[in-house]
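Note sheet for the following structure.
As you look at this complex, bear in mind that one protein chain is not there, while each of the others sits in place.
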Amino acid sequence: MLSNIMSILLTVFTALVWGLLLGGISRTVTAKIHGRMGPRVTQNFIDVWKLFRKTSSIHHGGMFWLAPMFRITGAIAVLLMVPVVVGQNITYNMSFAGDVFLLLYIMFFGCLGMALGAGNSGHPYAVIAVSRGLAQMSSYELSFSVAVVAIAVGLHTFRIEGIVAAQQAGISSWNIFRFPFASAGALIAFLPMQMAYPFGIVLAPQEIPIGPPTEYSSRFLSLMFSGRALFSVAKLLFFVNLLFGGASSWLSLLLKTFLLYMYTVVVSSVFPRFRTEQSIKFLWLVPTTLALVDLVRVML
Amino acid sequence: MSAEYLFYWSMAATGLGLVLIGLWGVLTRKHILRIALAFTLADTGVNLILVWSGFLPNRAAPIIDSSVTTVVDPLPQALVLTSIVIGVAVAALFVVVGVLASRKSGSADIRHMKELRW
Amino acid sequence: MVKALAVFLPLLGAFINAWLPGKHSKASRFVSYTVLTAGLAFVVLLSIQLGAWNLADLSNSVIFHSGVGSPPLSINLEITAGGTLAALAMYAAVIFSIHRFALHTPKSQPLILAMLTASLGLLFATDIFNSFVFLEIGSIATIGLTAASRCGSRWEAAIKVALVSGLVTILYLLAVAVLYRSTGMLTMAALGSLSGGAAVLVSILLLTVIVTELKAFPLAGWGLDFYQGASSNVAGLYSATWSLAVLMWAAKVLPLLPIGNPIIYAWIGAGGLVLSQLAGLRAGSAGRILGYSTSAYASLLLVAAGTTTGAFYTRTVLVLMVFSSLSKFSLFMLGNPWKNRGWSGYGTVLMLIPVLLLAGIPPLPVFWAKFAFLKHLALHFPVVFYAVLAGLFLEAVYLFRFWADRSEKISVKAFSKPSAVAGVFIILVAAIWITQLWWGQLDFSGSIIASSTLRNIFHALFAAGTLLCLPGVFKRIGSERNYWFWLLISGASLTLLPAAGNGITFYILWEISAFAAVVGVSKGTGARNGAFWYAVFASFSGYLLLAGILLSRGSFVMAGLPALLMTLAALVKLGQFGTHLWNVRTYPAAPGTMPAYLSGTASKAAVLLLVAVALNATGGALPWGRAMAWAGALTALAGAVLAALAPDYKKLLAYASVSQIGYILVGLGLASILGWTAALYHTVHHMIFKMALFLGAASVLYRTGTTRFNNLGGLVKKMPWTFAFTLIAVISFAGIPPLAGFGGKWLLYNGLVEAGWLPILIVAMFASVVAFLYSYRLLHGVFLGQLSPKNAHAKEAPLALLLPQGILAASIMVLGFKPTLLLNILVPALKAIPGLSGLAPVIQGDMVLTTMGTWNAWMVGIMVMVVFGIAFVFYWISGHKPKYVGQLDIGFAGEMPPSADEVHYSNNFFRPYTRALAFLPRIHAEKIFCGVSKTFSMLGDGVRMLFTGDGRTYLAHSLLFLVLLFVFLNGGM
Amino acid sequence: MIDKVKKELEIRFPLLKLVREQHNYLHVKVGATSAMDAVLTAKTSLGFTTLQLISAVDWMENNAFQVTWILENYSEQEVLLISAYFPRKNCVVPSLSQIWPAASAFEREIYEMFGISFPGNPREGEDFLLEGWKDIPPMRRDFETEEYAMRTFGERQPREHIDPRQYIGDVVGEWNTPMGRNREEEK
Partner (left out) sequence: MYCNHPPEKPGDKKEVLQKITNMARANSLWVTGYGTGCGAIELRPLGTSRFDMERFGIAMRPTPRQADVLIISGYLSTKTLKRVIRVYEQIQDPKYIMALGSCTINGGMYFDSYNTLNVLDKYLPVDVYVMGCMPRPESIIDGFSLLMKKIKEGRATGWKHYKENLDYYRENQKQIIKNWDLPDYNW
């Protein structure tokens, strides 16, 4: 029991640190691609700390107040539902309590809270961004769920441990090789999930100031940043478990998540942005079709 | 065929002919009074047939006095009386209504009384 | 001899009245009332003497002669037991209506009394020639009354009646002549002794006369014109006396005609029924609509004459004709457009009762006769059965439209209150009286759902749903009227529904609950359209259900066509996509907590029906389960998309309801234990959250007076509790884990994967994601964003609305954290059903296991709560005190927002989504329905071209009918 | 092309004075009473359908405001300026906002800056640039800008004052060369 709690705390802490660090790295890498020097890799820690220590802040009502907590809770819930290191049962945290369906749906917990907070802020731009984000989310979830279902049905299990366990027979048994089309679909869906360009319509600083968190300041924003870092690590972890055979040690975990993260960073820094309806159509068409190929294969 | 039978059948034929002429008139005439007339004609024909239905050859009219022993069936004649009375009443009503209706529509032509339809 | 007074008293009154000077209307009225009351008393005595009140045996009769000698010289009357009841109705109608004539055309009283005499005479006449006399008197009285009224087109109507009665006279007398010539007798019994050519001749002549006089379909033209042209008083009186008399007379004569095989009546009747009702769809004026309805009942009489015999025939015809004539009488009396009143007065109910009577809705008296009759048809004459059913449905459609269009024009004064009360009382008494005759057919053993667990679940569902709607019934706004009574009736019959043990019981409860709800809906503001759509779809689904029950030959449902029909009935009732139109129109229009009841509770009746059909027909797996699942999945998707784009709170919820119901269909279509568990779990859950949402909508409506998103927003500041409960319901139905909604989805997906129906799984999952769109739209559009100054006065919902929401929200929480409470009941019950395939989910403590997935709701819930709690506490104790700022204090490029309304984003909320969907062809279900209705309208237009309005055409119709009949019968022989 | 326009205008408006003419540019001056006629004629008969600008000049010495309507004929690429003098006191000029909705903004600006009223403009008097201005309109030449600035924004911080004319006059030779300023600094 105690070791379980320790493991959970360790997981959350590591994810937070790693998530912020990854954010910093991504900023640096993007800067390098632009031909700039870029910030320090620790810049995100500095930002979060600064925001946390701002001396005043405002709020617009109960839901606004609760939204960052929803966000962080959702992120941690997703994180704990995924096994961290394969083979070390202690790090499986809460993953016994649910399967991929639960994971797919609990991912919305944070998003919904965020959207509610944005709505409560009373700022029209925040709500416009939410409307775009929801529209886009409903599209990428289509291809993502097709991919997940294809993989899960192909492996005859919905349990994430089961999916990971099925990939332990060497690299060729990774799902990205066994289900290449579904994986491609899932990986394309991963970009809008991380709000990476070309699907970055939600946080559009130029037209709708920064999207949903327009009105968030200070400590709220700091929590939101932390939540986002945690959430992106949770998603990375899920993808590593889903497609890349899980991680057999902490090191390989860091490596795999890092590489996967770099994929979004590189893609997002070289592509321009889709308009919402373009992005919706693209997501309905390309990744869904790809994932459907594997689904049909599984069905036959 | 004796004259009685000839009379018997010609009575039926006349009645039927009157009915047919009346119906033809009803269906083809346009003036409302002509239609009334055609009805009266057909009514007369029907009355004839009704009388015919009680007709028995070589019998007298059912006006009972001592000399007459064999009369025709008296019932249809009684019926015909009723029928004629009713026919007159209906015809009168028809004409009244027809005249008033033609006053309302400004024409006695039945084709102009088509406000109510479909 | 004294008994003949019942017939001739009115004649006496007529004579006296005719001699009275016209100015003394008081005196003449006194005479009329005296005469009528005395006559009525006689008739009552007679009916008691003949034992007519026990409908089981109507064969008693008294014969007496008036005048001298024996018939045909004397007028010969046979007072039958059934006839006394019809006479009772005639007397009642005249007494109810005579004061209106006294008001408007005092001189017409002799004519009224003459018409009554003629009607009574025709009712009791046993002699062909006597009948002729009464027919002529009736015609003359009709023409006279029509001409004496004050209607603009009275002359034209009168002339058409006169034309036709002229022709009828001719044909009738010809038949009399031939009859007398052949048999020498003129009694009706003599008809039977005809043979050979004379028989044919008399048959076709009399049949033409009867069909013309009945105004049955091909020869109905003059009657329609008459109903349209005559004043409503005259038409009403006519339909209650003369029309009824002709019907009863025809019912007497038809079986006696030596026509060979009487099935020909049925063909004429059935064909005429369908065609005339098609034409009736296009009828415009009130009189004409009711004329078509009369025509329908005439056709029904023909069908009855062709297919039934004996006491059954007599009883059926008597009940059908008497009550339909009375309803038409009251509709004519009510439909008088004198005063324009708002919709949803007493008038709506007053008018709905006769309409429901005509449509044969239980427990009103006509239903019983119709049910027995249709049952007979279904058993022996299936083709006629379908035709009759189709015709009756078409009739119901235009009657409901008539109701929706007309009833706002009713002035209650027009039908003075005592008489209205008396009328309702009579109908109630009749309903009770007739119901007790057939009471034995009802069965409340609940045997159609064998599993008592399922039955209890549904009992509890319906009872709880109704009870939770009740506290808020008095929180009405604006012109909404009291609807609690109808809600209660509907809810009570629903609660009984699972206890139904056979088809008729089920059907009766089903229809009572539906049509009580229709009345309830009609109490809303501007609910005309909604109530009309609900009525039409409810009756459509009712007729499908009826057909299914009747075709099942005694058992509740048989596999094959009956089961399919009943499935369709359930789908229509659920608002399966395509028929969702009624949900979307009805829910927003319904008053107060009514939509919560309709969507949350009443729609579950259809789920119950589906379960019952599946259990009884095949023991679980319906052959079209897969199609149903597809339909459900597509419904879920389409409903979700439409909900996301809806501009109105209640409309959004209506679409959401359509969408959520799709999941239930998918689950039931699966026909596996998992699928049914999912479906029933979702049924319970849907009832809970949808009621919470609609009660929330009712609260918002109550406090702000609007449900348009454009006028709402920011209400979280004013109605925090309502928001909290709505939020819980929304999170739950979006399927986000710690709350209850996820369970249904998880079970369903597992079931779908187990069955290998992956495409449906994908569609269902996609639909559930689209659900986020509208769930956010709902929360933001109403509660978040900027509070409009228009709603600044709003405050927290009243406790009567809030408390049920609180209970529902609490149960969502409980079900979310401990779904095993419900699953532990459901799973064993479903395991016991042999027809369900697949493996049952294994429940170990809080853990639910399927072959492929796991779900531990308790652990997930605890985890989320703990993390949330830690974050909350951390937040709280870290000394962070944000300042609450006003709603217009937003970073708005340095500007101050001009007003809250202008910065509230509400229009075109999911505009990008609409744009992305633009490539789809816009197939509106509405358009499909428009197409269907246009096709029917075209057909109807084609049919009604027959009735050109030229009086001679009608004569030609009759003659043509005669000729065709002659050719047909001779060809047949 | 522009000749035709000129002739046409001369025929219709005898008091017309020519200010300046180029191959696609014409500036004419008309009497205050016929200004509207001229503008409308230019729009309806001569094809100048675009209103580019309305401007005003304060001729305080002549006790008049000169209002100029700049019209453009886009298809012929011609510009027509129609000017008219209006008396300075309680200056009233007819509004064109019913004909060109865009005129409304120009007229509001002129009202704010010069106090010239354009009756007929539905939005006249709404704030345009100066929010809550209470002084005399700032573009009138009797408005003392510097004095107003001192009064409102306070004394300017002391700074060495150089009369630009004198300064430029001294160095004008070098100033005209590209590197003049740098050389001056080197000295």
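By written order: A, B, C and D. Residues from 1 in each chain.
We adopt the following convention: a contact is a pair of C-beta atoms (placed from the backbone, for glycine too) under 8 Å apart; a residue touches a chain by one contact, two chains touch by 3 or more.
These numbers come from a predicted model, not from an experiment.
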Original post:
Among the chains included here, which ones are touched by the excluded chain in the whole complex?
Top reply: A, C, D
Original post:
Just one of A:Leu9, A:Ile46 or A:Ile90 touches the chain that is missing; which is it?
Top reply: A:Ile46
Subject >> Contact residue for the chain not shown (choose from A:Tyr216, A:Phe238, A:Tyr261 or A:Phe274) >> reply: A:Tyr216
**OP:** Tell me where the left-out chain touches subunit A, residue by residue.
**Re:** 27, 31, 34-40, 43, 46-47, 49-50, 53-58, 205-206, 209-210, 213-218, 221
Original post:
Tell me, which residues in subunit C touch the chain that this view leaves out?
Top reply: 883-889, 891, 893-896, 900
**OP:** For subunit D, enumerate the residues touching the unshown chain of the complex.
**Re:** 127, 129-134, 138, 143, 145-146, 148-149, 152-154, 156-157, 159
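Basically, only the chains that are shown with their structure count from here on.
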**OP:** Calculate how many whole Å lie between the centre of subunit C and the centre of subunit D, each centre taken as the average of the chain's C-alpha atoms.
**Re:** 76
Original post:
What is the distance, in whole Å, between the centres of subunit A and subunit B, each centre taken as the mean of its C-alpha atoms?
Top reply: 98
**OP:** Please report how many Å separate the Cα centroid of subunit B from that of subunit C, as a whole number.
**Re:** 49
Subject >> Shared interface positions of subunit B, touching two or more other chains >> reply: none
**OP:** Going by the contact rule at the top, pick out the subunit C residues touching subunit A in the complex.
**Re:** 714, 716-717, 720, 727, 731, 734-738, 742, 745-746, 749-750, 753, 756, 758, 761-762, 765-766, 769-770, 772-773, 775-776, 779-780, 784-786, 852-856, 859-860, 863-864, 867-868, 871-872, 875, 878, 880, 882-885, 887-892, 903-905, 909-913, 915-916, 918-919
**OP:** Would you mind writing out the residues of subunit A in touch with subunit C in their complex?
**Re:** 56-63, 65, 69-70, 72-73, 76-77, 80, 94, 96-102, 104-106, 108-109, 112, 115-116, 119-124, 127-128, 130-132, 134-135, 137-139, 141-142, 145-146, 149, 152-153, 156-159, 209, 214-215, 218-220, 223, 275-277, 280-281, 284, 295, 298-299
Original post:
Within the complex, which stretch of subunit C touches subunit B?
Top reply: 72-73, 129, 132-133, 136, 139-140, 143-144, 147, 153, 155-160, 162-163, 165-167, 169-170, 173-174, 176-178, 180-181, 184, 186, 224-225, 228-229, 282-283, 944-945, 947-952, 955-956, 959
